[in-house]
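Note that one protein chain is taken out, while the other chains of the complex remain in position.
Let's look at subunit A:
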Amino acid sequence: MPKIENTTGMPINLIIDELKSDDIRKRIHSVKHLDLIASTIGPDRTKNELIPFIQELLDDDDEVLIELVDSLSRNFVELVGGQAQVLLPTFEALCRVEDASVREKAANQIKKCLTQLPDQKKVEELSIGIIKRLNDSDYYMAKNAVAILIPAIFNQVSQNNQNDLINIILKLSQDQIPQVRKFTSMYFQDLVKHFPLINETFIQNILNSFIKDEQDFIRMYIVDALIQSSKTPFFQKQQNFILNMFKQLAEDQSWRVRFYFCDKLAEIGEAVTKDGYRKNFQNYHLKFLQDAEPEMKSIAALKIERVSGLMDPEDILNKLIPLLKTIQSDTNAFVRNALASSVLALCPIIGKKNTSEQILPIFLTLLKDQDSEVRITLFKKLSLITNVLGVDSLSQSVIPALTELAQDKNWRIRASTIEVLSFFARAIGPEFLSDKVLKLLLDWMGDKVSSVRQTAIQQTAQLISILGLAWADKNLLTKIWAFQSIQNYLHRLTVLFTINQITSQLTNDYILKTIVPILQAMAKDSVANIRSNVCRTSIQLAKEKGGNIADPMKKILQTLSDDQDAEVKYQAKSALESL
């Protein structure tokens, strides 16, 4: 592999020393560049010196360990000359640390290394060794990796070893420490994929013991295991068992378990097919929409988008939509927000007439919601309803709402609303960007807050890329160029910033015809800041466009190199030199 270039500005031996620096930031920096060290000293020395030295780094803060595992995950197999097994002891040690993300990454890296070893027998020997050592460790958190590794290698080992691994899982699932049972439950979904190597009785026994567990976070993950097992032949054989267990979880007394179930409804629906969903789970979703706990209503509302594809349109009309009327006026904004993000997905399914009668009222209510976040979320999904009802019929209600948001006291709301415009342009097309909407964009370009102006300029660039330069020039750009004559220099600057942003989308002809005169005029502006920015814009145009643009730009810069302001003069001169 090609040698890694040292771009740190530090000599390699200093980077090596700083691996043990007292300053944590220096240690992190050095750990980030382990690949550089390895590449410099070569694979043999990396194998014999660097990797053993890394053992000394394992007793460090979580922040450093997170960097370490990431660093070792990039190309290190190549850096040790392709001998992946050299890295295994380090990753095994990292499976024992306190930080869960480090343990998981380390376990996944062990998986990756094992796949790169050619000798199958060796793989079996090494993996069983690692699993047994971690399982016997004093550190109970090491069992996390055991739960991750066993499913990964299960089908590659002998029958005897498989029996041992099954026994390990059995013991872990009954461990007295809840976290250990949690690890087992989280990764059981990977183990069930090996059915029928993992037999029916075993799966049922484990799931039965988990569902009786008093810990919420252990029952929760059964959902994933059930989904995965539904994708295997286990489903045909034990359909009732799986469905009953799903139902128990949907009715769990802990709302967090019900929440997790609801979150996975779409995946459950796919696994049990539409008929299965309608018969068994549809009612639960409808119940969740009426749950006393606001978090439940929120997740149920959020899932409408994905679950609606599984439902019969009749049911959507008769059973689902009536419930939404209460949700649209829920006291919790996050519930209404969830509704706003997914209710419009129903429009294409139920057709024009029903949309107009049933969804449009909900849409209009949410459009006037007191919480601006809700309104913005609704806007982002606008195309779903305009595709069904048409833009014109809606613009009467949408434009005023958009205008209100555009003038919101909170500048962050104004900035978010601007981003909605490109949604419109992309999904609906230029008809939506009527005079009124474009006026809003121009108002944003003249907003008091510079972040808002920035966002507006970026949106302009987006609109040009979606709708084309000709459209933009006719409807938008000419008006922006008019900003040149505004008294407040900040708005005149907007002209220049806009040119900077849209350079790549301008044609040379357009530049010669329209931009050059602007720059020539602004080069004579009384405010030095403007003239300074003219320099910047000119040099950018010259460099990016070249050709027949370079000369007029040079002329402008030459005029400015005689400027009375020292800064402008310096800028113009160095710009000319670089050309």
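In this text, a residue touches a chain if its C-beta (ideal position, glycine included) is under 8 Å from a C-beta of that chain, and two chains touch if they have at least 3 such contacts; residues count from 1.
Keep this in mind: contacts and distances are computed from a predicted model.
Peer 1: Can you pick, from "Beta-hexosaminidase", "Serine/threonine-protein phosphatase 2A 55 kDa regulatory subunit B", "Signal peptidase complex catalytic subunit SEC11" or "Mediator of RNA polymerase II transcription subunita", the UniProt name of the chain not shown?
Peer 2: Not shown, but named in UniProt as "Serine/threonine-protein phosphatase 2A 55 kDa regulatory subunit B".
Peer 1: Among the options A:70, A:124, A:267 or A:295, which residue touches the chain absent from this view?
Peer 2: Touches the omitted chain: A:295.
Peer 1: For the chain that's not shown, point to the residue among A:44, A:98, A:119 or A:312 touching it.
Peer 2: Final answer for the missing-chain contact: A:98.
Peer 1: Among A:140, A:471 or A:570, which one is in touch with the chain left out?
Peer 2: Of the listed residues, the one touching the omitted chain is A:140.
Peer 1: Out of A:44, A:62 or A:431, which residue would touch the omitted chain in the full complex?
Peer 2: Spelled out, the listed residue whose C-beta touches the missing chain is A:62.
Peer 1: For subunit A, which residues touch the unseen chain?
Peer 2: Interface residues of subunit A facing the absent chain: 12-14, 16-17, 19-20, 37, 40-41, 45, 49-50, 52-53, 56, 59, 61-62, 98, 100, 137-141, 177-179, 214-217, 253-256, 292-295.
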